[in-house]
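To start, I am sharing the structure in question, which I have written as structure tokens.
Here the complex is missing one protein chain, while the rest keep their positions.
First chain written, first letter: the chains are A and B, and each begins at residue 1.
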Amino acid sequence: MRRIGNAHARATRSGMARVFLTGNLKQLTGGAAEFDIDAHDVRAVLRALVKLHPVLEPHLEEGIAVAIDGEIFQDAWFAEVRADSEVHIMPRIAGG
Amino acid sequence: MAKSHVTTTINGDPVEFLCTTEQTLLDVLRDELQLTGSKEGCASGDCGACSVMLDGRLVCSCLVLGVEVEGRSVETIEGMAQGDHLHPLQQKFLDHAALQCGICTPGFLIAAKALLEKNPDPTETEVRYWLAGNLCRCTGYDKIVRAVMDAATEMRGA
Partner (left out) sequence: MASASDTAKLKWVGQRGPRPDGVDKVTGRARFGADISTPGMLVGRVLRSPHPHARIRSIDTSAAEALAGVKAVVTSRDFPDLPSEFVPAGEMLVNYRDVSRNVMAREKVLYEGHPVAAVAATDAAIAKQALALIKVDYEVLPHVLDVVKAMQPDAPLLHEDMYTLGVDPVPAKPSNIAKRVEFACGDIAAGFKAADIVVEHTFTTQPVHQGYIEPHACLANFSEDGSADLWCSTQGHFVVRGHCARLLGMSLSSLRVTASEIGGGFGGKTVVYLEPLALALSRKSGKPVKMAMTRDEVFRATGPAPGASVYVKMGTTKDGRITAAQGELCYQAGAFQGAPIQPGAMCAFAPYDLENVQSVGYDVVVNRPKAAAYRAPGGPIAEFAVESVIDEMAKTIGMDPIEFRLKNAAKEGTRAVYGAKFGPIGLVEGLQAARAHPHYTAPLGPNQGRGIAAGFWFNIGGESCANINVGEDGTVTLMVGTPDIGGSRASLCQQAAEVLGIELHKIRPLIADTSSLGYTFLTGGSRATFASGMAVIEAADDVVRQMRERAAKVWEIPVEAVTWEDGMAKPAGSNAGEFEPLSFADIAKMAGKSGGPLVGKAAINAQGAGPSFGVHMVDVELDRGTGKVSVIRYTVIQDAGKAVHPSYVEGQMQGGAVQGIGWALNEEYIYGEDGKLQNAGFLDYRIPVCSDVPMIDTVIIEVPNPSHRYGVRGVGETPIVPPMAAIANAVENASGVRFTALPMSPPRVLKAITGAALPDAAE
């Protein structure tokens, strides 16, 4: 389900980022956990997800971090998402 | 409640103050005399952050009443340095990074000074047991013990 895909193959398949929901968010979408989304930055990805599943909105507004091709971004609306990026929506990281 | 008038010596200086019979020496130092170097961590004698010397004896100032110091002599952290000359213990604590947040540091310095006055050449075990009445949550005690032993060496002229 989450094996690292071949980025090269994906680029030829579609020009869209592959977005995965982790943790509880899947339960809000009735199980849908993987999406192909055409977006150039984190904010655009989140807005596209909310359009598909409005119930996600409050959860995506606060409390999440985003891993783009593995690298974690938190509160970074304009972090770049490329056509072949793999994006994971995960809970916010914190500390004490 | 009527207050008592107390005359005492603090860090070598003559001092007078008023306090209720309920106020501890720690309360007096901090609230009446603005000597806030001694800290309240527990008010029950368990943490040592309020350590001072009373007539040359190491005590928790939260366990001494303000009225008890009438006619006696108190030494606090504020009296440890001489002008801008730090005591070797103070300097070694800095050199060894023996403090992180620093809240327990005055208590440790007073307690360590009392140890070295009594035993100028303590072993690591003796240092650890003497300082067991001073709690530190930041450092894990390692650098504190090293600083005390290094200060002891320097003070012995060894």
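Simple rule for what comes next: a contact is a pair of C-beta atoms (placed from the backbone, for glycine too) under 8 Å apart; a residue touches a chain by one contact, two chains touch by 3 or more.
No experiment lies behind these values; they were computed from the predicted model shown.
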From B:G56, B:G71, B:G102 or B:P120, residue that would touch the chain that is not displayed: B:G102
Positions on chain A where the hidden chain makes contact: 1-2, 4, 20, 22-24, 27, 58, 62-63, 67, 69-76, 79, 88-96
Hidden partner interface residues of chain B, rising order: 1, 20, 22, 30-31, 34-44, 46-47, 49, 76-78, 80-81, 86, 90, 93-94, 96-97, 99-106, 109, 124-125, 127-129, 131-146
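Methods note: only the chains that are shown with their structure count from here on.
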Centroid distance [mean C-alpha coordinates] between chain B and chain A, Å: 56
